[in-house]
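For this depiction, one protein chain was excluded, whereas all remaining protein chains were kept in their positions.
After this line comes subunit A, so read on.
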Amino acid sequence: MATKLPKVPVVVVGMGWAGGIVSAELTKAGIPVVGLERGKDRKTSDYLMAHDELRYQHREELMQDLSKETITHRNNEKMRALPMRDYGTFIVGDGVGGAGSHWNGQTYRFLPYDFEIKSMTDEKYGPGKLGADYPIQDWGLTYDEMEPYYDTFEKMAGISGETVESYGKRSNPYPTGPMLKTPIMKMFEEATKNLGYTPYVLPSANLSEAYENPDGISRGACQYCAFCENFGCEYGAKADPAVTVIPVAKDTGQLDLRTHSNVTEILNDGTKATGVLYIDMITGEEFEQPAEVVVVTSYVFNNVRLLLNSGLGKPYDSKSNTGVIGKNYAYQVSSASSMMFFEDQEFNLYGGAGALGIEIPEYVGDNFDHSDLKFIHGAGIRVTQYGNRPIANNVVPKGTPAWGAEFKSQSIKYSNSFFPVKSQGASMPYRYNYLDLDPTYKDAYGKPLLRMTFDYTEHDRELVKYISQKTHEIAEEIGADIIDTNDTQNDFNVNKDTNTHNTGGVIMGTDPETSAVNTYLQMWDADNVFVVGASAFPHNSSFNPTGTLGALSYRASEGIQRYLDEGGSLV
């Protein structure tokens, strides 16, 4: 039997960016919050030994423990979904800070086009550009409405960057200047300028200079230490909920943060939540935490899974094309790239930072004409310098064996002499790509795992074909000795593809028939439940998701406060 605890105003499930922002905003307004986080507490000084490639990157020190829970995957409905037993693709965060502790920090805004993608596509290319099986939707609010929230997020995190003219209007410049430009970034800059493009330095949450944010949190500058993505920052230079919003929430004295607390169910009567059920993962004790408002910030996967396991909202059904929970799962399309090898040049690639890079804006959104193309949106084409760690970076020209004498010799020869022109492409929703509950596999507490049905679509494959040519042209202009271009998008492989951007499943909109939450991320079917995260994205843009989910978290925080005052639906 669960121990029933006294009722609280707000319970937040998960302490990553979404949970951290909501907790900070509510506690600053004097509202007590119980924060439940399944992982452990974390702080900057924990990372003294963080420059350990094996432990953090290949043994996934900071990630979700898959022995307790994972997802199952199938490429299509005809296959049997099987569990992702070991990490390959999308490593999932765990612990205070969530994936915000070990993210790269590339912090974009989505384009005005993203928020109105359906109307703008219909208007320019006529209805049905993609066909009925691609349920692209407007988000229900415009870029201009999002702008103030982006601004708040960027100021809190101290994002560095350069204004890009062809992107959405900014009310303020980035709070800190752009990151350094390294020689390989300059090579990309020169080549793309020669080709008539307008390169810009990636917006970054690795602080380019010392910065104090509006909450009074001071952090030092990034040291380009090269152990960034997959690792925690030993300087506190990388914006991480554990060094920004969570300390602010703790300081108010209003945050009751309980670690090792795994929420298994949102208790509800069908139209309203009454609280949550959680398990202390160390002792195995079960607790019931009643609450006025339940805020679900447990990342895309568990946001969807908790709702389905709790019977909240109408599950999506691909056959009848009805229901919403699990709908419009989208990923990222990153296969188009050109690997370059140099015979006589060595670069200091052992150094770098998670958000160090340079990119062109010409092939994103609708910045180019799609009339003769079988896809919409596009990709950011870029060169990045994260720091090449030696276990992960044994890149050899095509045709070189994967082991043995030639492999060793080539991998060492090129170890400081290769870098790719790569891309990150948008992922459009597809009727048969979705999330639901697995009929067979369960987590350590007996709850069904989340089942993912996903494969790349014709749309994605066309995008890769097109964008790969552009990466090749840039590589040729850079003038590498060997260029290996990949122009094919293979089937999605759960143990191979590596991208950590998952979106959708609890999407926002203006119509309860086609969306699960309104533009305050308040559930249509239970107005005291807010589901916050990239789960709210109706599609995924070509940009990394966290800037947008951070902005939405600020908007949701406003909504929750209004709900506590006024009650009822906020729209």
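Keep in mind that, in the parts below, a residue touches a chain if its C-beta (ideal position, glycine included) is under 8 Å from a C-beta of that chain, and two chains touch if they have at least 3 such contacts; residues count from 1.
Definition applied: contacts and distances are computed from a predicted model.
Enquirer: Given the choices "Carbohydrate ABC transporter permease", "Extracellular solute-binding protein", "Allophanate hydrolase" or "Dehydrogenase", state the protein name listed in UniProt for the chain not shown.
Expert: Answer from the UniProt record of the missing subunit chain: "Dehydrogenase".
Enquirer: Out of A:K28, A:H58 or A:H370, which is the one that touches the chain we can't see?
Expert: Per the contact definition at the top, the residue touching the missing chain is A:H58.
Enquirer: Which candidate, A:K4, A:K169, A:K193 or A:K408, sits in contact with the chain we can't see?
Expert: A:K408
Enquirer: Among A:V10, A:M84, A:A330 or A:A475, which one touches the chain that has been omitted from the display?
Expert: Among A:V10, A:M84, A:A330 or A:A475, only A:M84 touches the chain that is not shown.
Enquirer: Please give every residue of subunit A in contact with the chain that is not shown.
Expert: For subunit A, the residues touching the absent chain are 48-49, 51-54, 58-60, 65-67, 69-70, 73-75, 79-80, 82-86, 88, 180, 182-183, 222-227, 234, 346-348, 350-352, 356, 385, 387, 390-391, 394, 402-405, 407-409, 411-412, 415-416, 440-442, 491-495.
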